[in-house]
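Since the structure comes first, as structure tokens, the remarks are kept for the end.
For this view, one protein chain was removed and the others were kept in their places.
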Amino acid sequence: MCGVVGVYCYDESVTSKIAYYTLFSLQHRGQESAGMATFHKNMVHLHKGMGLLGEVFSSEILDKLHGNTAIGHVRYSTTGESKIENAQPLLVKSKAGLIAVSHNGNLVNYWELRRKLEEDGRVFLTDSDTEIIAQLLSNYLLKYDIIESLCKLGETLVGSYTLTMLINNKIVGFRDPIGFKPLCVGEADFGYVIASESCAIDAIGAEFIRDVRPGEAVVIEDGEIEFFKVLNSTKKAICVFEYIYFARPDSVIDGKSVYEARHNMGRILAKESHVEADIVSSIPDSGITASIGYSHESGIPYIEALIKNRYVGRTFIMPEQKLREFSVKLKVNAVKKNIEGKRVILVDDSIVRGTTSRKIVEMVRKAGAKEVHFRVGSPPIIAPCYFGIDMSTREELLASSRSVEEIKRLLNADTLAYLSLNGLLKAVGFSKRELCLACLTSLYPVEVADEKCIDQLS
Amino acid sequence: MCGVVGVYCYDESVTSKIAYYTLFSLQHRGQESAGMATFHKNMVHLHKGMGLLGEVFSSEILDKLHGNTAIGHVRYSTTGESKIENAQPLLVKSKAGLIAVSHNGNLVNYWELRRKLEEDGRVFLTDSDTEIIAQLLSNYLLKYDIIESLCKLGETLVGSYTLTMLINNKIVGFRDPIGFKPLCVGEADFGYVIASESCAIDAIGAEFIRDVRPGEAVVIEDGEIEFFKVLNSTKKAICVFEYIYFARPDSVIDGKSVYEARHNMGRILAKESHVEADIVSSIPDSGITASIGYSHESGIPYIEALIKNRYVGRTFIMPEQKLREFSVKLKVNAVKKNIEGKRVILVDDSIVRGTTSRKIVEMVRKAGAKEVHFRVGSPPIIAPCYFGIDMSTREELLASSRSVEEIKRLLNADTLAYLSLNGLLKAVGFSKRELCLACLTSLYPVEVADEKCIDQLS
Amino acid sequence: MCGVVGVYCYDESVTSKIAYYTLFSLQHRGQESAGMATFHKNMVHLHKGMGLLGEVFSSEILDKLHGNTAIGHVRYSTTGESKIENAQPLLVKSKAGLIAVSHNGNLVNYWELRRKLEEDGRVFLTDSDTEIIAQLLSNYLLKYDIIESLCKLGETLVGSYTLTMLINNKIVGFRDPIGFKPLCVGEADFGYVIASESCAIDAIGAEFIRDVRPGEAVVIEDGEIEFFKVLNSTKKAICVFEYIYFARPDSVIDGKSVYEARHNMGRILAKESHVEADIVSSIPDSGITASIGYSHESGIPYIEALIKNRYVGRTFIMPEQKLREFSVKLKVNAVKKNIEGKRVILVDDSIVRGTTSRKIVEMVRKAGAKEVHFRVGSPPIIAPCYFGIDMSTREELLASSRSVEEIKRLLNADTLAYLSLNGLLKAVGFSKRELCLACLTSLYPVEVADEKCIDQLS
Partner (left out) sequence: MCGVVGVYCYDESVTSKIAYYTLFSLQHRGQESAGMATFHKNMVHLHKGMGLLGEVFSSEILDKLHGNTAIGHVRYSTTGESKIENAQPLLVKSKAGLIAVSHNGNLVNYWELRRKLEEDGRVFLTDSDTEIIAQLLSNYLLKYDIIESLCKLGETLVGSYTLTMLINNKIVGFRDPIGFKPLCVGEADFGYVIASESCAIDAIGAEFIRDVRPGEAVVIEDGEIEFFKVLNSTKKAICVFEYIYFARPDSVIDGKSVYEARHNMGRILAKESHVEADIVSSIPDSGITASIGYSHESGIPYIEALIKNRYVGRTFIMPEQKLREFSVKLKVNAVKKNIEGKRVILVDDSIVRGTTSRKIVEMVRKAGAKEVHFRVGSPPIIAPCYFGIDMSTREELLASSRSVEEIKRLLNADTLAYLSLNGLLKAVGFSKRELCLACLTSLYPVEVADEKCIDQLS
């Protein structure tokens, strides 16, 4: 998962700063690396580095990134290996000019495309699917205009790709035809901004215009913005995990408030799996909104049973083997006063591996809970994601091979309930044909080797 | 404000790590600098640096800090100038041996003591009151034993001082006679730990033994722990701001749960200043617990109207003048869906300068609130703190020269109410003679030049 | 100018270290960036960074660079812009496999080749001529074996290129057909080493085998080394500046000792332009060897009139305008005792811009010299270098538009003499047809736009 932005400013002296602040509101979408490219007088200025935005950029560096147009990227490592070579934007040069690409998503047919291009004698400097996109686009642009080239691109790429690009002096935002990853556009006194989430548009005081629709492109040139319908698709596949966990709750994605969706998940969960209890609490921070919804629906008071250490982060020295037992306690602590002698409902947004969940149930029991009821704001995750979320094998997924009853015993909870798939759809307000639910259903919206495709069924 | 720890481990290979993790749970008490001193074979190993713990320490550094005993410190800058010279622990050498001092607090008679010592020909390498403490203690130890020396120290120092110290091979914890700043002791399989707050004892899996009482010392030597009543006082002056804002909500200080105290503040506030509204929300993160209490008492549902960017921190590049208006938006964003058309109660723990509060009211109005009612979980702050909290002049305090009505207009709130002093006392569960309420009453528990002392009244 | 190496070790645990120490002896050939690539189990491990070797590499990094084969690079910035994107080795991936390239030299037909490849739809990630070499080679390897591919490469590239490469598991060294830049091979107990200069072979205790000849390739595979005559040329164009200035004096290049060549330059200069004087001294460090030669021939005693500050380097804070006059004094100081009342001969290896020379003459005069005679161990530099040495425009070259008499007056020397071209040839021991003398003659060994080519004359 990653965050992408594109910015156009009338006053070139603020462009890189606006892009920086826009990215800053997307920092939750990626902390591994950050980068920015600006276009100025037929040159692209590019800066990228490992770490958080504040570590990669300084005022001096932003001052050197001249130009009215900028794109940016924050990267979340899905592949394990964390290196500067993978940082984006990726800049390529060709007869088509200078093209810089920020990519959120994952191509399913990467190796197939790469092998085809290698057969044609193509040479690659990275192992990133972004280079494939950049090379293909550069080639299409030799024959076609931008919109036709994006159309060609859409016919070639399989997988998820939400892009912000500098194509010479233009900023181009583009979303794959089924719209896995979000993208939206805002307008302000100072210019335009394209960003993964609407919270980034709010943060810089811009007005939300609208989402870039699946298969749609947005082009900004010389202060003029235009939307183009590039690709058609009979279905959508908006990543449901954006609503469940990934996006910021203050964002509105494809017309749906993330906060409201999560709050609904909690409400519906309360209806589906009511249990008598004294308090509702959340696994902080991911379960907070759903647990408030649960409380509102059930009437059981919401109170914090667990407090998270706000300083848990990347530079923390992990306990060595001898002190490993601390690892969860250092991150989360129980508020005894709120737990002692109580029947506690713990709400989390989802369970992926389940290791932390088990330790937290134990911590809450130790703090004196009479009963611990675990509630999950989404259905069991049973299948891997091939589109950019870090759940890559069935082996690592707790629910891929276990019943709810087995998981309950493993977590040592008194009861355990997941939200139903229908409950989730109701909470989010989309139909099955509008969402990517692959991790919950094992049915994939595009063809993936050795997996069932949703289209085979219909 | 600062955090202090002292650790004794039977196995010397884990001491520095335990101290590190103990400090990590106190990181909220100071982010400017961090340090640790261990005693081993008649030598003190000392490491300190600027920044967060994870920036100052590495596994390699911790491995070099040998010994069964360690003290540590995290520092919060109260004086503005941030430099390595001020980092603690402070290590001094004298005929009394090696003494390392971690200090939380502020001496009111620093310059008086310093001038007196200078008259005697004393020389200082720092401008820190910790050096005064270390010099005086070193001298007392030439004539007296540790407990007598602490007694002498208590007779000399005026102000707040909670100390953890290495006095050669011993660990000594000490709290001033009126107990401004907290200190408590825990025990585990691996040894003992002394820390500013109980959350740090929880985090390393230790059992809470008890608070160090005002005027009391705790000495750990060769794995034996002993408490000593050193100083007597007819009153206490526990800093009420620890309960209002500073301490972590999962800590229990002097027998009182911080979470419960804050929750009570919200409850009582709701009783004292009820208003019809649709939702209760908080200024994140400081007002969360009080706002939940407010909701519980009033029956008005608690929901998040504002979302905080979790990555706001020290390395962030602050907007320059041209983009200054962003500064609050970058930190906090409104959830429109929760606000639009609603009567909103916003709860914060306290108001110091009020600049952010005003911008947030504006943000909530822009998001469509019909009414905005501001509620504060503590009485107006009208007087400076001389004991270590960063509120140093009356000028900077919004309420020092304004009525509640004036402040309401300034914040542009529909209504504004503060918790009453009696309400606060009830919430915390202490009497006036047990708390330092100086910032709320302008009556000081010890003599401070040009201020009224509480003892003058009684 | 750059330094390149290739290393094969039987014991894979020492390869990266041997490569590091080999590069270390070539540090004088480039201080801007450094890098290394190793091949291990079908993967290339690559590390590069800005700065000196000791800044770019650590023991931990070297330990991670596994494999029996390694190539390395140190880069000297010729183009002004100093950035990580330009650091080498450059790694490319294609149907031909993994190819990593370290390049010393400069392609004259870079833009022509790039445009041609762009016309074919090729895409580039850098503006470096090394990427052109890597792309072309990757393509040739699809049709031809390594030697044929190098032959094709030689037919396409115009300019200077001495390469060390990883072509999958093989190490390949290659030198352009007229041999601008040096390359030689050594053998040791631990394996083989290819390096720009023989001093690097000495430094790791290896035995010098022989130079790689112009147009020749050397291939090391599985511990077997083989030389291949790839390209034929009727002429050579060994860069004479390697002997004059660039190479380390303890190197032997193409059979000629650099020390001996420089010593000869001084000797012949003394014969050609004798002058009565009391001492011979050098501009340190570049003129030392020639000045010793001058002394030996003339019988005038050699003594140091100037001492260089050994700490002048990259991290030095340059004086601002107000203190600019210091800049030379900070680097070099006069030894008054050796100068006062003396007739001084100052020998330098060459004069490029002349700004420092003028200040040094002034410094020597101020120190009390009766006469200052300036002697230069090479002919006047009158034309730019297009092959990798940092003398890019005629404007910056002092001698391009001035007579010796004019330069003498500008330097304020009592006499000035340059070595003659014939003197230089005698000193180096090569004929005109074996050296690149373009900067001294303005006749270029290959075709360069708007310049005269030596072949047009013959």
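Note that the chains take the letters A, B and C in the order they are written out, and that residue 1 is the start of every chain.
What we mean here is this: a contact is a pair of C-beta atoms (placed from the backbone, for glycine too) under 8 Å apart; a residue touches a chain by one contact, two chains touch by 3 or more.
Small disclaimer: the values here were computed from a predicted structure and weren't measured.
> Which displayed chains does the hidden chain touch?
Looking at the complete complex, the unshown chain comes into contact with B, C.
> Out of B:27, B:68, B:135 or B:149, which touches the unshown chain?
In the full complex, the listed residue that touches the missing chain is B:135.
> Tell me which of C:249, C:354 or C:429 is the one touching the absent chain.
Selected residue, touching the omitted chain: C:249.
> Against the chain that's been left off, what residues of subunit C make contact? List them.
Within subunit C, the residues that touch the unshown chain are 13-14, 17-18, 20-21, 24-25, 27-28, 31, 52-55, 57-59, 62, 199, 202-205, 248-250, 252, 257, 259-260, 263, 285, 288-289, 292, 296, 301-304, 307, 309-311, 313-317, 319-320, 322-323, 325-326, 329-330, 333-338.
> Tell me, which residues in subunit B touch the chain that this view leaves out?
Considering the whole complex, subunit B reaches the absent chain at 90-95, 118-119, 121-127, 131, 134-135, 138-139, 142.
Basically, only the chains that are shown with their structure count from here on.
> So if I look at the partners of subunit A and the partners of subunit B, which chains show up in both lists?
none
> Taking the mean of all protein CA atoms as the centre, name the chain whose own CA mean is closest to it.
Most central by this criterion: A.
> How many Å are there between the centre of subunit A and the centre of subunit B, using C-alpha atoms for each centre?
Computed value for the inter-centroid distance: 36 Å.
> For subunit A versus subunit C, what separation do you get between their C-alpha means, in angstrom?
About 50 Å, centre to centre.
> Which whole number of Å gives the spacing of the CA centres of subunit B and subunit C?
About 62 Å, centre to centre.
> Listing for subunit A: what residues touch at least two other chains?
Correct list: empty.
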